[in-house]
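First the structure, in the form of structure tokens, and then the observations on it.
Of the protein chains in this complex, one is absent; all others appear in place.
For reference, chains read A, B and C in written order, and residue numbers begin at 1 within each chain.
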Amino acid sequence: VADVAVLGAAGYAGAVAAALLHRHPGFELRHVTARTDAGTRLDAVHPRTRVPLELEPPSTELDVDAAVVAYPHGAAAPVVAALLERGVRVVDLSADFRLHALETYEEWYGEHGAPELLAEAVYGLPELHRDDVRDARLVANPGCYPTAAILALAPLARAGLLGDVVIDAKSGVSGAGREPSHAKHFVTVDETVMPYKVGGHRHTPEIEQELGGGPRVTFTPHLVPVSHGELVSCYVMPTEAVDAAALYRDAYEGEPWVEVVEGPPGMTEVRETNFCRISVHDDPRTGRLIVFATIDNLYKGTSSQAVQNLNLMFGLDESVGLPA
Amino acid sequence: VADVAVLGAAGYAGAVAAALLHRHPGFELRHVTARTDAGTRLDAVHPRTRVPLELEPPSTELDVDAAVVAYPHGAAAPVVAALLERGVRVVDLSADFRLHALETYEEWYGEHGAPELLAEAVYGLPELHRDDVRDARLVANPGCYPTAAILALAPLARAGLLGDVVIDAKSGVSGAGREPSHAKHFVTVDETVMPYKVGGHRHTPEIEQELGGGPRVTFTPHLVPVSHGELVSCYVMPTEAVDAAALYRDAYEGEPWVEVVEGPPGMTEVRETNFCRISVHDDPRTGRLIVFATIDNLYKGTSSQAVQNLNLMFGLDESVGLPA
Amino acid sequence: VADVAVLGAAGYAGAVAAALLHRHPGFELRHVTARTDAGTRLDAVHPRTRVPLELEPPSTELDVDAAVVAYPHGAAAPVVAALLERGVRVVDLSADFRLHALETYEEWYGEHGAPELLAEAVYGLPELHRDDVRDARLVANPGCYPTAAILALAPLARAGLLGDVVIDAKSGVSGAGREPSHAKHFVTVDETVMPYKVGGHRHTPEIEQELGGGPRVTFTPHLVPVSHGELVSCYVMPTEAVDAAALYRDAYEGEPWVEVVEGPPGMTEVRETNFCRISVHDDPRTGRLIVFATIDNLYKGTSSQAVQNLNLMFGLDESVGLPA
Partner (left out) sequence: VADVAVLGAAGYAGAVAAALLHRHPGFELRHVTARTDAGTRLDAVHPRTRVPLELEPPSTELDVDAAVVAYPHGAAAPVVAALLERGVRVVDLSADFRLHALETYEEWYGEHGAPELLAEAVYGLPELHRDDVRDARLVANPGCYPTAAILALAPLARAGLLGDVVIDAKSGVSGAGREPSHAKHFVTVDETVMPYKVGGHRHTPEIEQELGGGPRVTFTPHLVPVSHGELVSCYVMPTEAVDAAALYRDAYEGEPWVEVVEGPPGMTEVRETNFCRISVHDDPRTGRLIVFATIDNLYKGTSSQAVQNLNLMFGLDESVGLPA
């Protein structure tokens, strides 16, 4: 049983990670930290977690084997570096180590706090990089949109069939974080659908990197009146004709957490689970393929995927402790 | 003051049409009919309408100057024919007279009940066919998705700039009608987004017709947990570079019910109004244009647009009695 | 046509008041002010209002005949005093002038900023105090919960039948204001019902005052996942047997904005209108009466009621410009 900590446990993602690790037979959750709410018990801030640990002030001086870092982009890098320095293996939920190319990071996020670690960071999508994750000191946990979008498009990308791509994504509000704002006020979100970051969401380069360059991706997220859940609708003109249904079944055969289904999937089918559900459809009149993928942005999109990565890193069964 | 009737007033669209016409200074609502609920007052079935008229059994023997027909596709055609026969001018909310080509209708809907009327029917999108509506005996009121999609894309289509098009549409549940079903059960819809009729929604040919043929349109509707409201997100690769913002401002200058705005619009901005809000955005990395249009599916998408058409047909100010 | 201003127009209540007055044939909306967002147009902050006026910084130096003051409790009193000083008639949306007894105000709200005005302030519930409102310089617009609760219970109170009262109230989130907070975050509110201010909500003394003292009122508000709308469920053990249905019909006969209905009313029946819908029911097994009243908290509960008061104050038809 390895000792773990969750840094930044007062946010939505950190709290879910803490709840999963607290009940996990292979890990012992030793510390939860938070910038705000330090001194309060986690189950007072997030009653659903039922984690009775007290939130400690931010620190990297933690005697643990592994840590989940749930810090904002930019703030995560130095914390991750300090933990690695102490010999702590890290799953980082931020974007800081997801992009291999430093200049791409700088273009989208600004200065990088620990560029020397970029080379060794493993992009933590187990379905694509399972073996690298096992040996990693530092796993960059994918963004929620990229998790769904890459799983939706990887079979076509690997087969070299990926033409231009339009991704129209719909996300529940927890994806935007717990910090109160006008945009997340109930009255703003209720009874509407709101496109945002049109033509420039930071998850775009992450998706393009994992699809192997090539296609020009238009990625447009929309906020929907849902707490958690994410659906990506992907429109692809394949470079040649393909039996997409067979391609997808083969691609994900044996994958424990990817379900290829016939009908289009809805968010509630995967809510609070580590599953990603995918369906692929022909649009006979245009020749396009339409691929849907749905995940829970806080689970497979973030925190249960972090635990999936930790399982791999510590030689456990990949699925132990993951919510089904 | 012209006498009007609403046939099929127990459904959502018919009820809104009745409510608008009941308060309209230029029309006198004389009859409301319904297959179910006949004998009940409309305000008992739909309290929000506050229309105290009793629902009458279905009939076309009505002494009125005009009628709004809110019948299902297929059932509307013979009713419309009978009304025209009596000299009643008609705004038909069904799809029966929207498509000019009989074979296209038959392909998507089956046999047509009054094909001889197709030639004279006017497609009732005032922003495109205002003059024809004025003189029409029979106006085919556009579908809700086509209203938003065509208004979103018409400026590019008219400028000959429309390349291939992907339309990802999101609709509130009232768009699916009032008949109870598993798909419209609160528990089914809540906390999810559901794609439906993937690769084959009947509104596709209607959109293509009004965009002037040419582009291959992929149209995918999604059900969202919202009562009424509709957003179409349109992705277009223009055939040449264009100052889209200027194009759209010019195209809709002076239009009373189309608002071209800068930021992406949300459904609540137009809820229970006759407005359509549109924004157009460059996706600099791919060259695509992204156009959003939002309407209330029961208002500009159906019933207030029907009243807008009636206003034109009876020589009234186009905007009188329309909800702002 | 009287000139009016709305002070504090960036909040939900102020924005609705501005929207109604901007379209009102009897008033000319001259100024809208706001602490935040000054310099921005109101229709940029609240697109639905479609009020193109620029928000001005807070000021009482306004040349208008009347003002709606939409300030927080405590902050309103000095502003109201300054406006009256200039000869401006005021409808105050805050609690500052609702309670006749200074000591009750101090007990629930703290020090009062203009106690000398308490005596002349009229409690602006037109159904109870219509004549006093007509002549008032200063109208204290009722709270949203008291509007519904008092209208629900006044017939029993006036008949001397009111025994002990339990009021279980449910409110949409806009009732809690526009300021972002954890409590109003979409994720907090969605899929739950949350009691708050249990045993001590400040609207309690306002309800008791208008019911004429006597009964011990337990008032418990609950936040529900709804944008606007309010339902109060009132449980009363009457002091003697009564034909409650007849009592209520008589009490509100001729009232333009109170609808006594048979079945229990739902929030959507009055949404974005000035109506209050009431039903009264016997609980045969216990002898209790159960009274429901529903309003839109931003309309009859606040801003359209403010306009109703302004109509009375300026000798207009009480109902002109009110949303039905």
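By definition in this document, a residue touches a chain if its C-beta (ideal position, glycine included) is under 8 Å from a C-beta of that chain, and two chains touch if they have at least 3 such contacts.
Keep in mind that what you see is a predicted model, and the values were worked out from it rather than measured.
Interface note: of C:Pro146, C:Gly175 or C:Gly229, the residue touching the hidden chain in the full complex is C:Gly229. Residue B:Arg178 is the one among B:Arg178, B:Arg216 or B:Arg285 that touches the chain not shown.
Residue positions on subunit B in contact with the hidden chain: 12, 172-174, 178, 180-182, 184-191, 225-228, in rising order.
Where subunit C meets the missing chain, the touching residues are 164, 166, 168, 170, 172, 190-196, 198-200, 204, 216-218, 220, 222, 224-227, 229, 231, 233, 235, 237, 264, 266-268, 271, 281-288, 290, 292.
In the full complex, subunit A touches the hidden chain at residues 23, 47-48, 50, 190-191, 261, 265, 268-269, 271-272, 324.
The rule we apply is simple: only the chains that are shown with their structure count from here on.
Here the CA centre of subunit A is 45 Å from the CA centre of subunit C. Annotation for subunit C: residues 190-191 touch two or more other chains.
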